[in-house]
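Here the complex is missing a single protein chain, while all its other protein chains stay put.
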Amino acid sequence: MVPLTWYLVVATGLFCIGLVGALIRRNAVGILMGIELMLNAVNLNLLAFWRYISAAKMDGQAFAIIVITVAAAEAAVGLALILAVYRQRHTINVPELDLMSG
Amino acid sequence: MDYFRDFFVNIARSWTGWIDGFLPGWAVNTLNFLIMAVILVMMPVLATLSFTWMERKTIARIQNRLGPNRLGPFGVFQGFADAVKMLVKEDVVPDGADKPVFNLAPILIAAGAALLWAVIPFGRGMAAADLNIGVLYVVAIGSITTVSVLMAGWSSNNKYALLGAFRAVAQLLSYEVPMILSIAAVTLLVGSMRMGDVVEAQVLPFIVIMPATFLVYLLSGIAETGRTPFDLLEAESEIVAGYFVEYSGLKFGWFYIAEYGNLFAIAAITTTLFLGGWRGPGGSAVPALGPFYFIAKIVAVIFVLMWIRGTWPRFRIDQMLDLAWKVLVPVSLVNLLWIAIAMKLPVPAPVQWALILAGSLGVLLVTLGALGRAAKRHARQQGWVPLESQGNT
Partner (left out) sequence: MQQVIFIMLSLLTLGAALMVVTSRSLFRSALWLILSFAGIAALYILLEAEFLAVVQVLVYIGAIATLIIFAIMLSRNVMASDEARFNNQWRLVVGFGALLFVALAAIVTQIPWPVNVQAVPPDAIQQLGAGFVGPYVIPFEVASILLVAALIGAIIVARERE
């Protein structure tokens, strides 16, 4: 069987890639994709811990399902916001949405 | 004689026993999985060859024509001729197309159609992989179709293809909701998501116990496969051919194969979930009859789908989305709630079934009544005159 730390390292890598993506992308949809990658990394961690530490109980899986639900809600509202912004400003590049910075 | 009673399972066992004699264990497994994979990949192709012929003949009879009648007896080899024609056509990639995505989309959509077959039980113990999440797997594989439709529509660099892809997302996502809700009703009644368990639980086919759920599933199934009257993704009079307008030759052939593979798969899942799968008279004594009952039921379901196609014209896109969100979703939600309540009542199972049936029929009557009233009101507002009072002149 694969050691637990392998899964943790992969999840860490995924999380860092997602974080970098969320921070460097100019496009709002790109930022959202980075956030989805980070949530996936969290889920991978949860399930790895579930499998290797408490496989007899279903806590880890239940937690992961709640995370997926939150991710779905976040994607729906986030994309609705992006569409609303696009309709008003005709751009979804975040650095150009600087109405407040004068 | 006993060997033939469960012929298909026994022949598989004999085969495994035979190759087990001279091959190591892992090779036996790998070889068996390879054979199953080849069979699964062949399924959509076979379905396309046989059901295009059946469809053209059926639609022709409905429209008072003859249909294909040149190649072979009753034109049964027309499908092969069409396949050859498709193979020799020029392969065109449009200017400005996103080439890798454009080439990947038909492969993915055909793979999705083939993957569906892995969990379908043709008889007792005759599924390639009887997963314990089989029913959910079917819905999940459907999302591959959505993604490949989007890929085809976007990468073609064509406005009609893009419009088709937009419509596809709206339609496939909307109809996934009532589909999952009606599958949830079946899962609730069976207590398992394994396809084999669903069939074993159907002492009485579920279509008798919950006709409303069956109708909702069938309608969303037609929408998911994108057939008339829900073929707005490829409405030729509005957006030419939708997302695959730019495809030709073999790549177009893959879309065609995926369409018929999906049709066959939806019919097979309907049969498994609602029509008792492989069960039939004498099926428990002679399990080898199972696949024949199964195929017969599938052909019956497909005939009904073709009949629907020959009878009704295409919806408008807003009507189609209205049907999903304002009719099918509420109906299946009420139905699911009622089934959950009936399952918890402290009465024997037959009484529960009777209660579920009564609720199902009640929901159907109320829905049809409301729809009929809405149609009449609409006709009055538009000032339409009923056909009978128009006179003959």
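Some observations on this one:
Order of writing sets the labels: A and B. Residues in every chain begin at 1.
As a working rule, contacts are C-beta pairs under 8 Å (C-beta built on N, C-alpha and C of every residue); 3 or more make two chains touch, one makes a residue touch a chain.
In this text the structure is predicted, and so the values were computed from the model without any measurement.
Within the set B:62, B:107 or B:173, the residue that contacts the chain not displayed is B:173. Hidden from this view is one chain, which touches subunit B at 98, 101, 131-133, 136-137, 139-144, 146-147, 150-151, 154, 162, 165-166, 169, 173, 176, 193. Of the residues in subunit A, those that touch the hidden partner chain are 1-2, 4-10, 12-21, 23-27, 29-30, 32-34, 36-37, 40, 43-44, 47-48, 50-56, 58-59, 61-62, 64-66, 68-77, 79-84, 86-87, 90-95.
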